[in-house]
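Below is a structure I'd like to ask you about.
Only one protein chain is missing; all other protein chains are in place.
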Amino acid sequence: MRLDLSTWQEVEEYLKNCKGIILPIGSTEQHGPTGAIGTDALTAKSIALAVGKRTGVYVAPVQAYGMAEHHLGFPGTMSLQPSTLLQLIHDLVLSLAKNGFERIFIINGHGGNISTIKSAFAQAYSTASKLELPVANSLRCKIVSWFMTPEVLREARSLYGDKEGQHATPSEIAITLYLHPDLIQKQCKLPPPAKSGPIYDSQDFKRRYPDGRMGSDPYLAKPEHGKMFLDKATIALSTDLVNFLKEL
Amino acid sequence: MRLDLSTWQEVEEYLKNCKGIILPIGSTEQHGPTGAIGTDALTAKSIALAVGKRTGVYVAPVQAYGMAEHHLGFPGTMSLQPSTLLQLIHDLVLSLAKNGFERIFIINGHGGNISTIKSAFAQAYSTASKLELPVANSLRCKIVSWFMTPEVLREARSLYGDKEGQHATPSEIAITLYLHPDLIQKQCKLPPPAKSGPIYDSQDFKRRYPDGRMGSDPYLAKPEHGKMFLDKATIALSTDLVNFLKEL
Amino acid sequence: MRLDLSTWQEVEEYLKNCKGIILPIGSTEQHGPTGAIGTDALTAKSIALAVGKRTGVYVAPVQAYGMAEHHLGFPGTMSLQPSTLLQLIHDLVLSLAKNGFERIFIINGHGGNISTIKSAFAQAYSTASKLELPVANSLRCKIVSWFMTPEVLREARSLYGDKEGQHATPSEIAITLYLHPDLIQKQCKLPPPAKSGPIYDSQDFKRRYPDGRMGSDPYLAKPEHGKMFLDKATIALSTDLVNFLKEL
Amino acid sequence: MRLDLSTWQEVEEYLKNCKGIILPIGSTEQHGPTGAIGTDALTAKSIALAVGKRTGVYVAPVQAYGMAEHHLGFPGTMSLQPSTLLQLIHDLVLSLAKNGFERIFIINGHGGNISTIKSAFAQAYSTASKLELPVANSLRCKIVSWFMTPEVLREARSLYGDKEGQHATPSEIAITLYLHPDLIQKQCKLPPPAKSGPIYDSQDFKRRYPDGRMGSDPYLAKPEHGKMFLDKATIALSTDLVNFLKEL
Amino acid sequence: MRLDLSTWQEVEEYLKNCKGIILPIGSTEQHGPTGAIGTDALTAKSIALAVGKRTGVYVAPVQAYGMAEHHLGFPGTMSLQPSTLLQLIHDLVLSLAKNGFERIFIINGHGGNISTIKSAFAQAYSTASKLELPVANSLRCKIVSWFMTPEVLREARSLYGDKEGQHATPSEIAITLYLHPDLIQKQCKLPPPAKSGPIYDSQDFKRRYPDGRMGSDPYLAKPEHGKMFLDKATIALSTDLVNFLKEL
Partner (left out) sequence: MRLDLSTWQEVEEYLKNCKGIILPIGSTEQHGPTGAIGTDALTAKSIALAVGKRTGVYVAPVQAYGMAEHHLGFPGTMSLQPSTLLQLIHDLVLSLAKNGFERIFIINGHGGNISTIKSAFAQAYSTASKLELPVANSLRCKIVSWFMTPEVLREARSLYGDKEGQHATPSEIAITLYLHPDLIQKQCKLPPPAKSGPIYDSQDFKRRYPDGRMGSDPYLAKPEHGKMFLDKATIALSTDLVNFLKEL
């Protein structure tokens, strides 16, 4: 169920039975010479919608911009500073809490968002508690990154071995190929990628990973893999979500 | 052209010829008892994509969350505080500026965003200037709200008279019906709306406009109107954009 | 009635009958080669005092510094960043709300303040609501810019035609000449101004408008025009204020 | 010389010979049952203008709002939070520094502003240094509070002994009586004040100092004292300023 | 080598050969009914000093306060909000970077700090890059949590099995017993702890974990274990640090 296609009265009705909501978040950043800049938002959104369909839980619109400061050396990257993303998630959680949502389930498509979003949860709990919101006591937030589910990791390793890499990975590219077949024509054989390694400043990032890839060979990605990853992630995260909603 | 479906190398190439980009922004907020919560993002995004198609200018992903504090009395509304939205727009503009974009054209779907976004432009210029970014001197941002173009206003008045109202208007609802025909079944005859008036605090808003509408009769909206509004807005804003890009 | 010349006990008494207050705000920024840097604060303050006299509503001290980042290319300009002005207005509104004021009427002398002040209102309502201030529900803020009242616009057009321009306008200069006759000696015939146009970064502003004027010929200003503008604005804004106070 | 009555070209000329400017700051807060709410701004402004006249140094408009959180228990008080005032002073200093001012001399009328303004100086130096402003290295800010000059303290003690108190003092009230003779009629004999003591939270303040006075008997204030205090402060601060400008 | 016992000239000399520094951070928060409130700072500091001794790298003073919002239900807890900790780490990193440090190695004693510190690194890189600090390009920050080193995890599991738990663990308590033998007398047999589980708001935390422990039996801790954990962590983190300094 898409929140954005519902009315407020439907939401009011929904809240009588379920306090949960899914919030997908991605990033708008370079994904190597052949990957789509919107990869992280496209994947998070599609998986979130599938999880929503499977579980009957509302899916909020995707937040397409995340923390991608380290990718700013590549044109097309649009990034929120950590302090901004922290405040954004804080505000969205509090908006939901104010109207009675108690289980915020963030489906994340970008590794660089994780730490800031966890920080934002703590900030949101702190505010809710200070303001003594009615739900302060029962407000729970959880972030899950689809690419870190064991099922996905296992498949990616089996299909791509160490060519999965860390950024612009074939698994994420595969999902975008499945979702947007036009992207297939951008795929091409690439020289061996820079080896995966640490992430620091954006200039250092570009020096280490000159074409934006971290150890990945996205040419291995196939649309049918994408469908499979999407399904695996959907099933795994649906289970996570159901458990989260049932959690005492 | 969708930025999110492009690669960073395509963006690099593009920047040799054009420094412009379109950034659609909406809001996730109640739109009356029959209107979709995502109306403002749905409309801004679809118009932005159409303008992009018409002009060949890149369209960045829609920012689905805006400043909707006054709608927080209605469940499903998700709002950024003004200070958060200010920082968000600031960060996105600076990301683009850092990589050489010089004309940021925001297509906006929500009245409540306007003042904060204008503030954010001033903040972004100020930072760019202080940091002496290479483009500081030539960075220009512009916000246009599709529903305020003369062509749209004229049509809305002609079709709906004063039933257009100020929020959950038939014109915006019509676009969503055109984009998502399933929404038509939510439409139903509604009692006369509260009269349009001022906007203050969220509780006051709910007291004045109990079902969320401000003077509007969204039941008048038809999908074919939506197509027409979308087209009118696209043409008008495309002209605006082209002039903006050519501006000395 | 000047708030700054009253005692707190007089304010306490006043609040039993009236919850309204006028807050003038200007800016400290260049006004062309012959205009006073304090023009926006001088005009806002004098009109606010006249409105206060006419309506019996308290007038708070003028906030002389506003958002003038785009004028920083000219010495003497002193500007608050948008984020600072937002917080300043937020704090002043909350101070007033805490002590029972419910109608904050800002008389503004500078176009560059408008969007940030509107943002600040939303931020203030949001805080008041979160803190559950007793007046949260009935707190209302309004900004009016004296130079945008229809009466003033009409007179300015009639007197100056398109020489009114957009910045360092004869209408605002006229008021300062009326208030401070010494300023008349600074007046002199100037070369034709740069044409009015858009406002971006401060360096771009200086490039477009090298002497600070935007399409205006302040040499047309006469002190007697100033008195007339002051009177017209006072009458128009007094009516606005009275309606604002009576508004349900 | 009033900055607000000058043009930017006059300021440009002035800067060739002098890099100094005076910035008066007050507060808008209760001053006991008979004292004017604007006392701190009125006194700071008048002394600043007199110092400016005596020294030929520019005087910027008074910042009428300061940090008065502890007075918020009394209606009419309008306060900036410390974090807001810090940012405001930071912005004003940087505006001046950007255009070549190197000696910012704040004449202060309110004890509650002092610590935050000192903090703001450090923040402003830090920013100027990080941004490598041309004047970063030579930027100097100084705050002087007229009521703490030895000459004023000595006279106040001699005239009022321990009835000078700490807030709503006869010395500051005297200056307002001299500046605004109408205020004399508000003066009346008051019961003995609460003893001076510490300042904490606004509720605690009101409990300790129920009518707003801290150990003071403002009924002792006479307009002629006011003139004398104004003169003493002017002479003392003019010397301070001259030394500040000459300082190596 | 303790930075706090060195002179600035020694640091200047040191920087000719080594750009690295260790920054220990803990938290001041409840550690169950028998554990010391300062456990996280005590452990991080002692391990950092041992790593510094072993590697010859400077150790900065311990930051004793971290992000412990979820422990605020227990008296004695003193917490920084995430946004504050983010800014604190940002400022410390930039201070070091300004003077030529390029490898900041944070030894962390508290799980609740991790995500915010990682966010702060991104914020610091972003600022360093925007300000074009000479070291921006070579600045690298790393956080390691001593209790998450494989060697420590292995030993803890072997000694305590699932009684290690997640908070107020015997392994961390053991180190404090070794460092401060007086703490041994506070140890006593405790009822079975609440089972480990998720962490949300502080009230929810107290409801789940009424005595503050998460699945741990700190009574199993012995001072000699503490020495062993301290040694294991020191060796492991020294290797990490050396690799970090050598990293290309």
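Labels for the chains are A, B, C, D and E, by order of writing; each one numbers its residues from 1.
To be clear about the criterion, contacts are C-beta pairs under 8 Å (C-beta built on N, C-alpha and C of every residue); 3 or more make two chains touch, one makes a residue touch a chain.
Fair warning: this is a prediction, and the values are worked out from it, not measured in the lab.
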**Report entry** Contacting the left-out chain in the complete assembly, out of E:96, E:117 or E:139
**Finding:** E:96
Report summary line: Given E:56, E:76 or E:198, the correct residue touching the omitted chain is E:76
**Report entry** Residues of chain D in contact with the chain not shown
**Finding:** 67, 69-70, 72, 81-83, 86-87, 112, 114-123, 125-126, 128-129, 136-142, 198, 200-204, 207, 247
Query - Chain not shown, touching residues in chain E - result: 2-12, 15, 28, 30-38, 41-42, 60-65, 72, 74-81, 83-84, 87-88, 90-92, 95-96, 98-100, 180, 182-183, 186, 212
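Here, only the chains that are shown with their structure count from here on.
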Query raised in the report: Of the pairs A-B, B-C or A-E, which has an interface that repeats that of C-D (more than half of the contact pairs shared)?
Result: A-B
**Report entry** Centre-to-centre distance between chain C and chain B (centres being mean Cα positions), rounded to whole Å
**Finding:** 29
Report summary line: dist(centroid_CA(chain A), centroid_CA(chain D)) in Å evaluates to 53
Query - Sites on chain A at which at least two other chains make contact - result: 72, 81, 83, 87
